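Worksheet for the structure shown next.
Here the complex is missing one protein chain, while the rest keep their positions.
Naming follows writing order (A and B), and every chain is counted from residue 1.
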Amino acid sequence: MTALSDLTRPWAAMSYGFLDASAKREMRRKMLKAIAVPGCQMVYASREVPMARGWGTGGLQVTLTLVNPSSTVKVIDQGADDSVNAVSIRKFLSRVSGAKETWDTLEATIIQSRHRIPEELMREDQVLVLQVPNPEPLRPVEPNMSIAREMHADADYGRLWLILYEQMVRSGRIMQGASYPALVNGRHVMTPSPIPRWDVPKLHMARHLTFLSAGREKRIFAVPPFTSVQPLVFSDVPYRVEDHAELTCHRSGVTGYFMNEIPQEDGSSAYEVSDSNLGIKAIRIRDGEPVKIGETWYRKGAMQ
Amino acid sequence: MSAMAETLPLDAPRLMPATPILRMEGITRRFGNVVALKNVSATVYPGEVLGIVGESGSGKSTLLRLMNLEDSPDEGHYRLDIPDADGNLFDLDRYARRMLRARHIGIVYQNPHLGLLMRNSSSGNVAERLLIAGERRFAELRARAEDALSASEFPLERMDAPPIELSGGMQQRVQLAKAIALEPALLLLDEPTTGLDVSVQALVLDTLKRLQRDRAITMVLVSHDLGVIRTMADRVMVMRRGCVVEQGLADQIFQDPQHEYTQALVHAKL
Partner (left out) sequence: MIDDNALLARSEPATSGAHAVLEVENLTKHFDMHHLGKRLLAFEGVSFRVFPGQFLLLRGQNGAGKSTLLRTLYRSYRPKGGHIWLNTDEGRIDLARAADVDIALLRRREIGFVTQFLNPRPRVAAEDIVAEPLRLAGRSKEEALAEARRWLEEFGVKPELWAAYPSTFSGGEQQKVNLARALILPQRLLMLDEPTASLDVGARQALVRRLAALKEAGVAMIGVFHHRADIADLVDSELDLTTKEPCDVAE
């Protein structure tokens, strides 16, 4: 006779990867749907995780679904691997899945990020997971989300364009800094999350898969590999990224990457490269260590 | 000789090109037990102004809404003589209707709140039409918005003011600019001057008339106000309780109304 203990698995405090199997099934289905319709927001049942809403629960759920024992995870917050939240999330991921941790973009298989995309080119075997606070690009134009959904279905983006038009009229230029609305695969407009304008072109025709997930708002959308991502611009007013070509990181010495501005006591500013691990690698190279910096999207402030 | 429907000569060549720009046939629209439109037909020829006059409940606004593809009838056929529109337009799905409306039909509503984005700029309101049609050059958007607004005799120094800050007459001019920006095949006007001051009405109508003559825009104008119809229309359709009671040249309808209802309507006014 078969014992019950032969039929069941040994007791564990939680499922592999924290989320239970049905939660992961829901996530996988919605993730596949999101890939199937690039840039279109899919609704999902957002689960409770040991983190408050608004701190990256959406991204976390995606990463937990993707993670497996052979994964290597990198987590950054505004480009930094060592910020408190990034560290907490990375340690949690490692604990519930047994995945390896890394700070190196080149080593990671999953990169979860708040508000930045790393400077080094990502490969087709890597997945980028972006944390999204407000997934609805039409929110400033149409607060009612049912109507907004209809507008997406109808590709009715006239009023969104109108915001850009009026920015041009009022200030002579587009004022949108981060979260620049972009047209994905020529069909749906998405907000690429609050990444700076600098990062949006990296999503266009990328070799890697990108997920954008909002836990509090319970929406997920995706940019599959080799998909077009076009920021909404007037054809006679070219898209401009932040002008960081001449800036040098005061700690690592790298130039022409996206910099954080640090105001000094005397009123001037010092600059520090936002992708901290890039800076760290540069310092280690300077110190003679055999470290490699991968190919980057930008060189001297210009997209390649 | 029938007073209903258009009389066609039995033994003479037709002079006008055979194709009207708008043809609606057999339109019936019920709302529950109420028959808003009963077997109504309408024809509009290029470059003319068709006036539809009737009291409230006549079905005239329902008819206009159908012309704008905002609604579907229970029965009936709708044809427009424009590129990329074949067959019965009521068969088009929601997206196709939107696209057709955006490109080929302009509409001015009685209530500017329906037709305008009140808090965006007036030029933005016009630009939005162009953006939906795919215009992506900012300089073009600006120039064409200016054109449309000045054709509507809107003071250009206020072109960036939001409609909420403007008077009723000016709001209607913004609606007009918005409606003509893409040079649509058809311009629909639903009581465009009702509710405006009488003097402002005259000015707006004058703009409409001038526009119509300068650009040969085909218009369908719905009004309960005979004076407006008289000023604007080339041909008139008189509606009552969902039916077309009489149809004819504008001067004939006003000078020699045939139907009892039309006579009562015209004589009451005069």
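Just so we're on the same page, contacts are C-beta pairs under 8 Å (C-beta built on N, C-alpha and C of every residue); 3 or more make two chains touch, one makes a residue touch a chain.
This one's a predicted model, so the numbers in the text were calculated from it and none came from an experiment.
Trainee: Let's see if you follow the contact definition: name the visible chains touching the chain that is missing.
Mentor: B
Trainee: Of B:Asp81, B:Glu140, B:Asp160 or B:Asp234, which residue touches the hidden chain?
Mentor: Result: among the candidates, B:Asp234 touches the missing chain.
Trainee: By the contact definition given up top, give the residues of chain B that touch the hidden chain.
Mentor: 1, 3, 6-16, 20, 45, 48, 202-203, 206, 209-210, 234-235, 247-249, 251-252, 255-256, 258-260, 263-264, 267
Just so it is clear, only the chains that are shown with their structure count from here on.
Trainee: Just curious, how far off is chain B from chain A if you go by their C-alpha centres, in Å?
Mentor: Chain centroid spacing, chain A to chain B, equals 49 Å.
Trainee: Once bound in the complex, which stretches of chain B touch chain A?
Mentor: Counting only chain B, the residues touching chain A are 94-95, 98, 117, 120-121, 123-124, 127-129, 131-132, 136-142, 160.
Trainee: In the complex formed with chain B, which residues of chain A make contact?
Mentor: Interface residues on chain A, with respect to chain B: 154-156, 158-159, 161-162, 165-166, 168-169, 233-237.
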